[in-house]
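Missing here: one protein chain of the complex. Every other protein chain is in place.
Coming up: subunit A.
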């Protein structure tokens, strides 16, 4: 494993093994993309079932109980298992390259983070086949989730706990990477916006996930060992769960949207051929949004009965977030102003994002007005609002990133023609589905209803909404076709495929060598690659002579650590049913996990070096693989 030669072509089994053991951030990014994409499809199918059920009044496409399972899994899957991992995937793929690093700070932990997420997600989704999925909504409010029968909520608690560990590790890893591994000259105020948003989102993960972990543990103890944290009869309090959940839950939406902001902040300057307008205020706004994100959680609880003082304070705090967000919107528009805009697919998503997200943002401010929110809360207005920000913001960002970074990750270019078809269908479908839902909510339709009765003026709106969902569904199918066609054709593109790349990730050969940078680049300002190109150069000025590169060895241990927790979770869950095999399975799972950790601790693994000669040799051949 110690030479470049091992990266040459190998069989299918060899490739699978390579991915199971990889610690390379680029391959982990692909794993995140695959797993996140898969869960995105699952969540999308659940969304379609919701819209089919609600297309007409009194529909019986799915039963009431099943519907609650579907909405719960749709929300949970899309947030925890699709949007966040897909963003983590792009962070992995792009951020180390953007700061001129050879990998993340802890490659092993990076792999561990992925496998924990993956096994947690698989565990959660296995609930469909093992007696029913969780059915208390993605927020899983305590009184209902404690009353919920079967193992659905146990799957939710254990699955999210495991995948949450993975996300937390990912966040810490990115923080350390960005603090420690920037290339010479890459000061904080020269970092690309996507790196900045990754940095702030990682800090949010670091502070937001522990409350969720605590809440989930309390829920676990309540359900499995009869603790009474949320049991009113035993002196518990269900409102505590709401606080814990939203202290996590509100920063979570910024964990999702900030990296999407980062993606747009890369796409817009690239295709406007103009540097980001107001870079420092963009950084400031990002940090401020991240900070304020922790101050506003109780706006999800205006109707819980916290009293007028709390409601008024949180209302004002929430409105304040509109200011830095507004700064960002205007900076993006001014970046385009005076530029030379090229309408590539990623740019189309960025352009569509601005008005769509503004519409989602302003309804956010409207909901911050607490007395108005007493009307909006838990109605379809809320459903419309958060889909406007999450689909119009995060999903548009992800779709832009898929097209924008595809050449960086796979060396090929997705079809622009099919990409535009997806874009048009998705944009139409998105507005058709969610715009009308504002009015459904105002007309008195509560959210999370499995059916509605005729004669309440809700028929037309729901039908329109369902038709829109079908458009989005077709759009995603076209995207899948695009991916398959592109990879089958396999037409390789070279370095800087968009021609106007500005940041370091476009300055390296395509496909990216597994050690990223032969020599670490010297960064001379914001948009370093652009600076070099303006001076007529085609590559970065190196900051160091060619020397040996230290690389980590592949490892199967992350997979085993995660697998152990996955197995152990079944034991923990079925222990409640007094199954004889439950405790042994739990112990076996924990032995696998801790045994793997012990193995990792006592086995010396110093990695390996790529020698200078090999690098030179490699350069003569024009890149690796």
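Here, contacts are C-beta pairs under 8 Å (C-beta built on N, C-alpha and C of every residue); 3 or more make two chains touch, one makes a residue touch a chain; residues count from 1.
What we mean here is this: contacts and distances are computed from a predicted model.
Q: Looking only at the UniProt record of the hidden chain, which name from "Acyl carrier protein", "Nucleoside-binding protein", "GntR family transcriptional regulator" or "Cytochrome c oxidase subunit 2" is the right one?
A: "Cytochrome c oxidase subunit 2"
Q: Using the touch definition up top, pick the residue from A:176, A:227 or A:319 that touches the left-out chain.
A: From the options A:176, A:227 or A:319, the contact with the absent chain belongs to A:319.
Q: Could you tell which one of A:20, A:38, A:369 or A:493 touches the chain left off the display?
A: In the complete complex, the chain left out is touched by residue A:369.
Q: For the chain that's not shown, point to the residue among A:16, A:64, A:480 or A:587 touching it.
A: A:64
Q: Please identify which residue in A:133, A:336 or A:425 touches the non-displayed chain.
A: From the options A:133, A:336 or A:425, the contact with the absent chain belongs to A:336.
Q: Spell out the interface residues on subunit A facing the chain that's missing from view.
A: 63-65, 67-68, 135-137, 141, 143-144, 147, 232, 237-239, 272-275, 277-281, 303-305, 307-308, 311-312, 315-316, 319-320, 322-323, 326-327, 329-331, 333-334, 336-343, 351, 354-355, 358-359, 362-363, 365-366, 368-375, 377-379, 439, 442-444, 446-453, 456-457, 534
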